[in-house]
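Have a look at the structure below, then the notes.
A single protein chain has been removed from this complex, and every other one stays in its place.
By letter and in written order, the chains are A and B; residue numbering begins at 1 in each of them.
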Amino acid sequence: MEFGLWQVWEAGWVTAILRGASITILVGLASMAAGLVIGIVCGLIKWARIFPLSLLVDAYTSLVRGVPELLIIYLLFFSSVEFVTKVVTAFGYAGVAESGYAFVIAVIAIGAISGAYSTEVVRGALGAIPDGHIEAARALGLSGARIFRRIVAPQMLRIAVPGINNVWQTTIKDTALVSVVGLQELMRISFIGANSTRHPFIFYLIAAVVYLAITLVSQGGFDGIERLLRLRTRKTV
Amino acid sequence: MIDLIQLAVPVLLKGLWVTAALTFISVLIGFNLGLGLALMRLSSSWLLSGFAKYYSTVFRGTPLLVQIFLFYYGLGQLSLIKDNAALWWVISDGSRCAVLALALNTAAYTSEIMRGGLMSVPAGLIEAAQACGMSRVLRFRRIEFPLAIRQALPAYGNELILVVKGTSLASTITVLEITGYAKRLMSQTFAIFEIFAIAGILYLVINLVLIAVIRSIERFLMRMRRDPAMGRAPRARTNP
Partner (left out) sequence: MKLKVLTLLACLAGSMGSALAAEGELSIGTEGAYPPWSMSDANGNVTGFDADVGALLCTKLAVTCHFVVQAFDGLIPALKAKRFDVIISGMSITADRKKEINFSVGYAELANMFVAAKGSDLAAITDVDTLLKSLDGKKVGVQAGTTHAHFLEKRAPNADLKTYDTLDQMQIDLASGRIDTAFADQSALQDFLDKPDGKNFQLVGVEIKSTFDPTLGEGIGVGIAQDNTELKAKIDKALCELIADGSVGKASQKWFKTDISRPCK
């Protein structure tokens, strides 16, 4: 019997795959948000060389960037997930712990990974801000917070956009790895479909196409943002 | 604790060689393929450059895990592959299949890195070589490639580390490398953190060795430069 796209559609796999894709995007966005928060905090620590903390950040980024993502996911999956569940339960979200358990681990794992890469991007962007700008602001008597808000943050964000784009592309692809711990995202659904229908080729091909669509669309989005930022810079110059 | 180390270290060291072999072979194939793709991308034929561009988009736009599963389980299903002895030899074995996926994947990233390197070679140098009557092959070997690789080396070093990390995915298709053994030990001994720490250290050691090798190659390539900042490639800017 030939097994084609029509059978995939008839058996209801298309909706399942789309549901999986939406979870992939959700995990991607949530991990990216978590990663950016980590990245900005750790990037600032590294940039400002706040002594004992910067050592911790160094250890974190070199560990996460040097060890395979899959190994990190296994670590979280087999162990400190206990901690995750318990914290979530302790805060009284037992229901969330039940349904969103795999989701929470996924976001923690992928967020920690994307945080390490974001840290480097943020630090690089901060380093690219000319010292003169900050010195000038200081000479004008602006407060530290104000310097950060008006001088440092806007420039950093602009310089960091291409780097953040790279991190996002890696993050969305890394979400495929959490399928090994059972979160029903795009890769997991394809995996289940492939195993239960015994037609892995078509399911993994569909998965590849959907991932490609996600990365291409977001690439387009980032290109747009970059163009917009470049236009604004040109106008002000 | 000491029992655990005695149990885990030899097992994980066995995995270390598999990880190293997977990395080495994939990089060997992937680098040459990537270089070829970079040249295709820069060629004037729209067919060649178009192919290279789509190749790179597809392989960089999809997760490596999907590629590995597609090759291993997906292609393994097709009778077309099974009936061809040479293809089935590659696809039938988890580690050969992982090498195939890793090599094709790193080729895509390598092609982007090498393209950047080749584009940074100043046009004047190529024209000068042409004026000297160098053939295309000689020009590439003597002028373009050495300059491009010098420019591309730092980025390529990062790519090598990504390949090392990528080999861990081979464990999902039954290959027992560091991560595969680590997972097995984790489910056997339940000493999750300890196993993770040992496996993590092994990966960090591989990466440190790689970084050291890349640094020394960089220094070797830069040996004739009297640049005070040793080891750092001066950025050749082609456009202002």
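Keep this in mind: contacts are C-beta pairs under 8 Å (C-beta built on N, C-alpha and C of every residue); 3 or more make two chains touch, one makes a residue touch a chain.
Since the model is a prediction, treat every value here as computed from it, not as a measurement.
Considering the intact complex, the chain excluded from display touches A, B. From the options B:K53, B:R184 or B:R215, the residue with contact to the unseen chain in the full assembly is B:R184.
Of the candidate positions B:N84, B:N158 or B:T174, contact with the hidden chain is made by B:T174.
Listed for chain A, the residues touching the missing chain in the whole complex are 12, 16, 77-83, 85-87, 89-90, 94, 97-98, 101, 180-182, 195-196, 198, 200.
Contacts to the hidden chain, counted on chain B, fall at residues 73, 76-77, 82, 92-94, 172, 174, 176, 180, 183-184, 187-188, 190, 192-193.
Note that only the chains that are shown with their structure count from here on.
For chain A in complex with chain B, the touching residues are 62-63, 65-71, 74-75, 78-79, 169, 173-177, 179-180, 187, 190-191, 194, 198-205, 207-208, 211-212, 215-216, 219.
Residues of chain B that touch chain A in their complex: 57-58, 60-67, 69-70, 73-78, 161, 164-169, 171-172, 178-179, 182-183, 186-187, 190, 192-193, 196, 199-200, 203-204, 207.
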